[in-house]
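With one protein chain removed, the remaining protein chains of the complex are shown where they sit.
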Amino acid sequence: MSSTVLTPPHHYLNDGFGVKSWLLTRDHKRIALLYLCGVTFFFFIGGAMATVIRLELATPVGDLVSDETYNKLFTMHGVMMVFFFLIPAIPAVLGNFLVPIMIGAKDLAFPKLNLASWYIYMIGGLFTLYAIIAGGLDTGWTFYTPFSTVSSTSNVIPAALGIFITGFSSILTGLNFIVTIHRMRAPGMTWFRMPLFLWSTYATSLINVLGTPVIAITLLLVAAERIFHFGFFDPRVGGDPVLFQHLFWFYSHPAVYIMVLPAMGVVSELVAAGCRKPVFGYSFVAFSSLAIAVLGFLVWGHHLFVAGESVYSAMIFSILSFLVAIPSAVKVFNWTATMYKGSVSWETPMLYAYGFIGLFTIGGLTGLFVAAIGVDVHVTDTYFVIAHFHYIMVGGTIMGYLGGLHFWWPKISGRLYNEGLAKIAAGIVFIGFNLTFFPQFILGYLGMPRRYHAYPPEFQVLNVLSSAGASILAVGYLLPMAYLMWSLRYGKLAGSNPWGAVGLEWTTTSPPPTENFAETPVVTWDAYDYPERMETNVA
Amino acid sequence: MAGRVDALYFFLVGLAVFFALLIAGLIVFFAVRYHRQDSNATGTKVHGLIALEVAWTVIPFLITMVIFVWGSSVYFAMAHPPDETLNIYVVGKQWMWKFQHLDGQREINELHVPVGRPVKIIATSEDVIHDFFVPAFRVKADVLPGRYVSVWFQPTKPGRYHLFCAEYCGTRHSGMIGEIVVMDPNEYEAWLTGGAAEGSLASAGGKLFADLACNTCHRADAQGRGPVLDGLFGRQVALQGGGTVTADEAYIRESILTPSAKIVDGFQPIMPTFQGLVSEEQLLQLIEYVKSLKSQTEQPTARPNPPNGPAQNETTPVKK
Partner (left out) sequence: MLPEAVHQHHPPALAHHFDDLEQQREAATLGMWTFLVTEMLFFGGLFTVYMVYRSWYPDAFAAASHELIIWAGTTNTAVLITSSLTMAMAVYAAQTGNRRLLITLLIVTISLGCVFLGIKAFEYYSEWVEHHVPGLNYDFEPAYFRNAQIFFSLYFLMTGLHALHMIIGIGIMLFMLWWAVRGIITPEYHNPIEIAGLYWHFVDIVWIFLFPLLYLIGRHTHV
């Protein structure tokens, strides 16, 4: 592609104007942007709830909000963040935009289904939002029975239905990606020439397709029990509340891999581009993605170590939980090894990638603590576990998401953002994040339970540190909103390959044309096939 | 036991610090050492090394297996209390903990126990799932409705220790807290006798047994329409249609609430259900009463471990 043409005259953003051209689009790139609006919206709602939570927890007494309100806040924080941000964000925004381009296709296999997925996502989200506005949900995002089926007086049914509906968006997007990757690769694009982002997306899609139906039926059972008093989970009629937990976690554990695998895929891309060399151990990283997807389905019982599971089941789940850690470790080592003798860039996307590797490592290592049953008995249901999963989901997934957003922003928008501001924001995010969540490991070990509105005064200092960190983190998240939006109008034009990276997406214009490529590419090279030196005129 | 938990915990802390520093250090080092100076420079292709891949797969695998075995052995000890324990019954309900000592002492949110003796908590919930969590003792178990779960601990130092409910249970979940008060043995005895005892759990159960007319069918002279209960607790019971069951707390509870679930071989399914007619505490009293009924010819049997399946979480000494 000629690098002297900075912005092509025709591209997907100016291919039709007006609300209808967006709301009825079949272009995967526009649909990705529709999702971007949706996930950002729900992220800030979840974030607002987190803000109030941390404000409340700065003092030991429950003095900011009532306990009922607090219970609704942490519930909706979890629901919004898990189901409406973390699960869709990278696949539906970056995946939708990039999958066809990275494999050299014109669009996904089922473009109309893709648009339908977005509508389903938004309808589900608005349903759940209605549940909040109409008074809230107070069961925790985990909906444990019999509290959710018998005892709670909050809007369980609309919230459960909202999540149920949105689940179909995940299923259909996953289905779309699987078929696209199988059937629509450009000539010469063999499986092992695909960028690692596609391997991760494929593994994620497998989980989406196999796991999400189970949470769908589980939530349906909860709603049915509430309406008809069926009794599946009610011991007064012979039902078993722990059965709910098995059904719930059978999906919700693989769900955490839906949340982290795409971020790992992004990191593979960022590390390759940031070091201008192939990812070390490409096939090991690719197979690790699949291994994580498969093993991830076998470990759900580690959420039930103290819940009433038998000793022997617990031990089986424990050993499997250790096994699932291994492929993640393999990826971390391979990414680190990629940096050896790389040409290492310090640009913002790469900073997010390096941050991911460090923070995900800490999150993963603390996973070993909770996989060891003897330790889990002490730290489960405390702030230790909260810190563990936030390290992975925020220190991991969100850093991966932000890194990817920054990396592909020039491709998506045709503009460059302000690199200086972006670096500062990345630093603020990193510092704010660690200050927020590291003290929580200690709090958990000391015994502070989770979902507590008020706590014994000896826990206050650590809580104040955490709340201070949260306020810094909030600034770190608001900054990109500001400068990315600003760049849409005032940013420098990017050109097709501002990073000097290798990949099919960098061979087409920024922004790309609606059909992605002027001519269908024919692929004869491996992924990340960097030359001895890049062409001149590359940033 | 708490010491054992902490040993593994701090080993893991050391391991985590080591690997986190290793990875972070390498990243920073490589980022500085190979920092891109020339904007057109690319990295040097380094060929993959299978030996390296195998090494950093196998070594983590071995380390995790060590942690698995260690963690499981600690857990196994938690799940198996010693034979002789001081048993305390606990009923969790929104949003309080109700304790019942065997000799009739009742407490709410505060539990007095003597130092140096193994204590076994047998707990159930009246409504939703709660969780009995004493951080100082490294003890935690979900308390379920319709089932009995147990944990055990052996306090080593007198003092007051936090008790928290650790499974979200509704509005006042964070208010469902209390204290375990560990006392010197003498003080504990004094506290026991000073309390307003209405008689032991077993004697209260005996009174209930008569009030509810259980004794009209369950007679000690084997003339009744129901099985003899003397010496029943802990024995194997032959059931109609084949099969046997151990007469433990869960069996007694089930027999009172859903008698048709298991019929004793040789008897008619005529026992009415007492569901809704007895509370959780009354069930515990009846269970203790049945336990106290010794067979005329037998020695007292050892207490079996509680029910089918639930969290056999048992832990030990207070670590301080």
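A and B are the chain letters, set down in written order, and residue numbers restart from 1 in every chain.
In the analysis below, contacts are C-beta pairs under 8 Å (C-beta built on N, C-alpha and C of every residue); 3 or more make two chains touch, one makes a residue touch a chain.
Note that the structure is predicted; figures quoted are calculated from it, not measured.
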item: Touch partners, limited to displayed chains, of the chain removed from view; value: A, B
item: Candidate in contact with the missing chain, chosen from A:Tyr12, A:Phe43 or A:Phe232; value: A:Phe232
item: From A:Leu13, A:Leu57, A:Ala92 or A:Ala105, residue that would touch the chain that is not displayed; value: A:Ala105
item: Contact with the hidden chain (one of A:Ile217, A:Val461 or A:Ala482); value: A:Ile217
item: Residue in contact with the excluded chain [from A:Val52, A:Ile157, A:Val179 or A:Ile316]; value: A:Val179
item: Subunit B, residues in touch with the chain not shown (by the definition above); value: 258, 260, 269
item: Positions on subunit A contacted by the hidden chain, ascending; value: 105-111, 171, 175-176, 178-180, 182-184, 186-187, 209-214, 216-218, 220-221, 224, 227-232, 237-240, 243, 247, 519-520, 522
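We take it that only the chains that are shown with their structure count from here on.
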item: Centre distance in Å when subunit A and subunit B are each reduced to the mean of their C-alpha atoms; value: 36
item: Contacting residues of subunit A [partner subunit B, same complex]; value: 62, 67-68, 71, 138-140, 144-147, 150-152, 235-236, 238, 241-242, 275-278, 280-282, 284, 306-311, 314-315, 318-319, 322-323, 325-326, 329-330, 332-334, 336-337, 339-346, 354, 357-358, 361-362, 365-366, 368-369, 371-378, 380-382, 445-447, 449-456, 500, 530-536, 538-539
item: Parts of subunit B lying in touch with subunit A, wherever the complex brings them together; value: 4-5, 8-9, 12, 15-16, 19-20, 23-24, 26-27, 30-31, 34-36, 38-46, 48, 52-53, 56-57, 60-61, 64-65, 67-68, 70-76, 78-79, 94, 127-129, 131, 133, 135-136, 138-142, 144-147, 149, 162, 164-175, 177, 258, 275, 309-313, 315
